[in-house]
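Working notes, beginning with the structure itself.
Selected chains only, in their assembly positions.
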Amino acid sequence: MAPPLQLHDPQRRGFGSDNQSGVHPEILEAIATANGGHVGAYGEDPYTERLQSVIASRFGEGAEAFPVLTGTGGNVIALQSMIPRWGAVLCSASAHVNTDENGAVESVAGIKLLPIASDDGKLSPELIHDQSWRWGSVHRGEPLAITITQTTELGTAYTADEIAAVAEYAHSHGMGLHIDGARLSNAAAHLGLSLKELTMDVGADTVSFGGTKNGLLFGEAIVSLTPGSLHGFSHLRKADMQLASKMRFISAQLIALLEGDLWLRSAGHANAMATRLADGVRGMPGVEVTQKVEGNAVFAILPPGVFEKLRQVAYFDEWNEFTHEVRWVCSFDTTEADVDAFVAALGELLK
Amino acid sequence: MAPPLQLHDPQRRGFGSDNQSGVHPEILEAIATANGGHVGAYGEDPYTERLQSVIASRFGEGAEAFPVLTGTGGNVIALQSMIPRWGAVLCSASAHVNTDENGAVESVAGIKLLPIASDDGKLSPELIHDQSWRWGSVHRGEPLAITITQTTELGTAYTADEIAAVAEYAHSHGMGLHIDGARLSNAAAHLGLSLKELTMDVGADTVSFGGTKNGLLFGEAIVSLTPGSLHGFSHLRKADMQLASKMRFISAQLIALLEGDLWLRSAGHANAMATRLADGVRGMPGVEVTQKVEGNAVFAILPPGVFEKLRQVAYFDEWNEFTHEVRWVCSFDTTEADVDAFVAALGELLK
């Protein structure tokens, strides 16, 4: 048997997205260690059992974890578990669930989203208030949950106080609060707070905790912070096709991520690279960094004609086809040299 | 950093299911080889590109592959892609899609199943005919596709001729034919036929080709055999939450499985272990092997009182709570010693 062929250049990295990177070596080692022998499928295994205590240690006493396969799956099933069939969900207009999941929450869960415009991607009680009406009526879908993204799709981070304010608004109006935490670790690293301080302590009910964008092969964990907040989750996870048969391998990865400090090391490093990148380009002629850099992403507007040329140096995406804003995302494996070379190349192009 | 903890006994194997086993070492090696660097997410990577030619070499010219995360996902999206919103799908009453997917095809895809009773799990034109009516009416869902399982949930295998007959019936009545091939490799190994001979050559339109039950970490491939048979698949795969961001790792596994003979080696070995097991217990007092062993599973009825004791030797499941039939499934890593010890233990218990 010939060894498997490598079809890509393992030294080539870009700024396209943190899911264009691969698997952290420690995660791959955890998979190998969990391999061999037979264990119960569909979560009846010792890794998934152990994950519960790891999650509780990170998110707080009583937190429960439900591993799923994709971030979209996590968001959809979490929201579906939080509200009755007829409920609607308030979100930022730029939320992943609204713009990047191909209508999954509508088509799979039948949920109506009530999107709210926000310049920095964040929601506040004031913004939410405008769309919070018609409870007790059968005509508009009742707003019964709020979902926020941490860090946001625009690279900004909610402070703990900002989340607490949204949670208080939610609960005082009979709504639950879900956090799409695909990059929650990046927010925690930026703010210097624990995952618990950013979720359970400030009143969130459920979290989709992201693994794939922080060095996992695949796998996310839906975390219930409030008892009973995820009604029927196990049934819905199966019916929504997010129940992994060999779940031990998701759980083992999540344990490896969370038991030690890998989650924080990786996220903190990616954040630092993003800051380095933003610092490097800020002030260059015609370059405008458009959002605060509070995670691992940088948003910028480039002078005309630069986009295609710079993309030949390292891959990245146009974010907004109207404003021609671009997005640069750093990853656990982005190096200082990667950033510096990219900054230098942009500098050259602008000469 | 401490190395990851192993929480299970990698030498302990049972007969519960082929998804209770782990990952074949060659597959894990393929994952490691595909790691490192950045590649396009969501299938824009060289592994997914290469997979197309590997699939075409195995399933025939023109076959196209769409990697998905789970077998349920593969079945649901394949069927959803094959029929319009109002179509119904004929299946065996014992089909996985009918009994083991928690209504995913109904709740996610809104598809009505028309289940057909079958003693050995197989469908025939005669059985299908009874449920094939009301085309052109808006009252009953029009039957617009047939799905069969190979090998069936009862461990039996369709011959190529049997599939051809079903395909002919399907096409002559305006229906498409889908094969749930979670264990297609086992059927091919049993029959001594290529994957192409069991699918494209006999008229199947689409296949859910199983990887997880044949030694993959996770991952299946939906294969289109007839041009245009999977209408809108890419959109539906995303909307149905089965689009892996780091798809390179599914594709690399599938390449490792299919490019050489790993698919056949693993399946053939599992089949041989099942035959060895059936041969070992057949004729024991009170033991009745209830289905033909044409894949990697053995179905049997045990004398009263034996089930719980035998399960302490090695894990397996009761299949039917009414008949008290049990199911024993062998895997790529089941050893002759595993089988012989299990047979011997049953012999002891029956003394």
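In this document, chain identifiers A and B correspond to the written order of the chains, with residue numbering beginning at 1 in each.
Operating definition for what follows: a contact is a pair of C-beta atoms (placed from the backbone, for glycine too) under 8 Å apart; a residue touches a chain by one contact, two chains touch by 3 or more.
Remember, predicted model here, so these are calculated numbers, not experimental data.
Because every chain is the same sequence, the assembly can be counted simply: 2 are drawn, and the full complex in the file has 4 copies.
To be clear about the criterion, only the chains that are shown with their structure count from here on.
Averaged C-alpha coordinates give centres for chain A and chain B that are 32 Å from one another. Interface residues of chain A facing chain B in the complex, by the touch rule stated above, are 1-14, 16-17, 19-23, 26, 28-41, 45-47, 50, 69-73, 76, 101-104, 107-108, 212-213, 217-218, 235, 238-246, 248-249, 252, 255-256, 260, 262, 315, 331, 333.
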